[in-house]
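What you see is the complex with one protein chain gone and the rest in place.
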């Protein structure tokens, strides 16, 4: 594994490293960690990697890695930089034959996304997109319940992703995470909708198996001087007649990361909260509510994908890093199968990829377009 | 107190009686409880009232009560019948000089609502509208926190009222509550939006002190053959730039009566759930979440209205009936003040009235109109 | 219904009135509300009762009521005064032929309790004891689950009743409730164990159907100068080999009234919290947790007693007053059956009576004895 980004002070790069390292099957051996070569070197040292493989930039990294014998060079790269760099970097690594794990949102716009999809297909590389939250075992259980028909026809989906950390204009106070995320040149056309709204959208489609067909989005920039939306409310219309609501915010004081979903069907409903990820609430008609708890036999029996995504016994909580690591496990097992010229177990393929990235970019584009027209309905 | 409706098998009439009775200051002495005179008599007996005052219909009730000496006749009537009867009955009782406590939604349409408002004003009678949920002490505390500026400028409001009891077409299986509520002739232009969406709307305006200015509503009838919407999702725009979401449903399996509200301001936010009504969650920037618990000194000090609406010490939960009774207390104390020619204490006036009813009907009309146009923005 | 106690400023007397009044079948018509005759009169006026029946003391009340025609006099009296008055008053009213509803703990000691039991039996009067919490429908459901064998053999019971209101010596600051409750002459041999520990004990025996056989109690008076225990921890041994823990406190800051019980059996377990009384948690081996919610059909089908104790549909929370009122309903229906010379429906008899009172006094005596010997095991 190599890494682009994740230099000193970065947030998500270190999360990638912890998650990739957790299960012992992935080793970080190279990286272009920072735009400043000295800082890239520094991180290389901190990560105990060969100093020669702490590169000053990603172009050099590709060039030098390609010169290594095949069994020494990295198998894949993780791209953990601001959004504007995702496309050129992914393109370059894929072009050079490396598999790619990429942060979301995948690109800056739909055009880039489609181009990337084409490259992935042509180069036959494995491409992973880090929509963390579908890595949680109870989310996989939820999806499998819908798939197995427990809910009957899905009628309504409510999905939310409220945060409050941007209630003040901290991007003007030198806050690193805030500054690139509120900069359209680095972040893209949307703020809250791009950074977290896409996670909510992805969760809704993943769990329900439905696709958003139309949406009506009312985006707002509440903090004066901010250049991108920091709040958004959307009405959704899904395939097969389901309706929905999606809302996301970065200015909701007290909310930390309360991504949550409710799916209501004709036979049953379910509810899941990211901040309490080990529980899935299931309701059936005229029956007590069921609280499914991660780590139990009955979960693994209902959902082998949830079982596979579980490391600890019930009552020993698992959380964000494990969800993250689950995507890495499946991504890596898919690569291993490819390298061994085996067909990948369908369970391995359960991680977000380039198709999710294309749809995610369409979601962002549709939301921005709808809001720009005064919150009218647009197709996605 | 007299009552129209609340015959054998009715739901809300008995709730009115329990609530009115709770504090000992109101006595039920007359009623036209049922459209079938024999059943009205029966309920009169069950309520231990003078058989001569169990009337066959509301016209007779008015006629006969007026013939009683003033100190014997009822002071007010509670109207607890399907919506189509609210207007003619309220009009008649107000016209005869009685104060009126009325179930919501107030009338069948905006026109009736405005006519009723005119009558109330002209006859100078006390008119109460049973939006139960603003009777909860912690809702009053929430309103007072907003009023006192704890939240700063309000940015966003999310309010929901999901239920699941109409997931099956029980109106076609003889279910009394379901059948009139899904019948446009008895219920009005909206189903879920009229029955429960109005509660959610009322809660949002009551707590925030803001008014919905525009809305975009996507109403759906999920159960085949049903004649009114059983689900609705709305985007809201409030005065002073606040944005919002309101959703209500009668087909969300597992949801019982989870009216809930989140109000996010520039300085703080708050959250309240009707199913756990004794708690108000308050969040401030970079500080632990505060859980305010009903019955404590600190609640009454912050909100005298909440203090007045409290009967039991902390930890001894209060619930729906007490909220209901709080409106009756304030309504009755306002009548008492009027009868004593005293000015009512502002705390007494804290119950929903005819103005709320007019706005409620405008909310319903706007939601239906918006949805009819494909979910476009309409003014309210 | 008549009442002794419940004068101006009293807490529990007004709770009795609200609860008795709630369902419309009980009317307060007489009382000796306060040791000060003028204040008794005042409360009589506030309760709209005939001034001649607001008596200066309970002896006069008995004397005068007996002179009324049988169909005019009270059927029963509610005794809502400090503990030291329970026995003499109950004895007098029972002796005069009245049924009695009495506050707990029933008497000052076991001797009085046994004497009272004898009187109740001899006079064949209906005697109710207000252990409020077994009036909750979900507690009745819990008991019925145990009875029906859902849990299998019961192994372990944990029951707690923590409060925090006596953390400061408010009995020395004129706090009415605190002062008599911490006075051995008015309260009896125990403080926290008598006031709330008995509720916890009663709940454990009611739900489990088992009896405490032995206990080991470590009582403490944490607030200096207080004359009775304000905290107690007990180990319990039940009949049929079950073990248990009971703890109660009046000095646990932040705890309001968190009476809660966990019953673990060989096949299943259950959990209930008084502060969230509408939910019962049920766990079975290798299955999702079940949350049973009050007001649903499946509850009433499992437990007719819970169904009968329910007034509102699911999601419309019920609380303390309703639990209180449930005991009054059953008590009153039992009296009505007796007056009609009918056999009372077994469901009517589901309220605590004199036998519970005797065992409650034995529990207090055992706890005090055990603690006095350094927390050693004593039989109960």
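Chains: A, B and C, in written order; residue numbering restarts at 1 for each.
Going forward, a residue touches a chain if its C-beta (ideal position, glycine included) is under 8 Å from a C-beta of that chain, and two chains touch if they have at least 3 such contacts.
A quick note: this is a predicted structure, and the numbers were derived from the prediction, not measured.
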Chain not shown: contacting residue from C:31, C:135 or C:244: C:244
So which of C:60, C:148, C:239 or C:376 would be touching the chain we can't see? C:376
Touching the hidden chain, out of C:107, C:182, C:208 or C:252, is C:252
The missing chain sits against chain C at residues 155-156, 158, 160, 164, 167-168, 216, 218, 220, 222, 231, 233, 235, 237, 243-245, 247, 249, 251-255, 262, 264-269, 271, 281-285, 289, 374-377
On chain A, residues whose C-beta touches the chain left out of the figure: 11, 15, 17-18, 21-24, 27, 46-48, 163, 165, 255-258, 274-278, 293, 295, 311-322
Touching the missing chain, which residues of chain B? 282, 286-293, 296-298
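Assume only the chains that are shown with their structure count from here on.
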Residue numbers at the chain A-chain B contact, same meaning over half shared and different meaning under half, come out as same
Chain whose average C-alpha position is farthest from chain C's own: A
Give me the superposition rotation angle from chain A to chain C, based on Cα atoms, as a multiple of 5 degrees. 180
Quick check: how many Å separate the C-alpha centres of chain B and chain C? 34
CA centre of chain A versus CA centre of chain C: separation in Å? 55
How many angstrom lie between the CA centroids of chain A and chain B, rounded to a whole number? 43
Residue ranges of chain C touching at least 2 other chains are 293
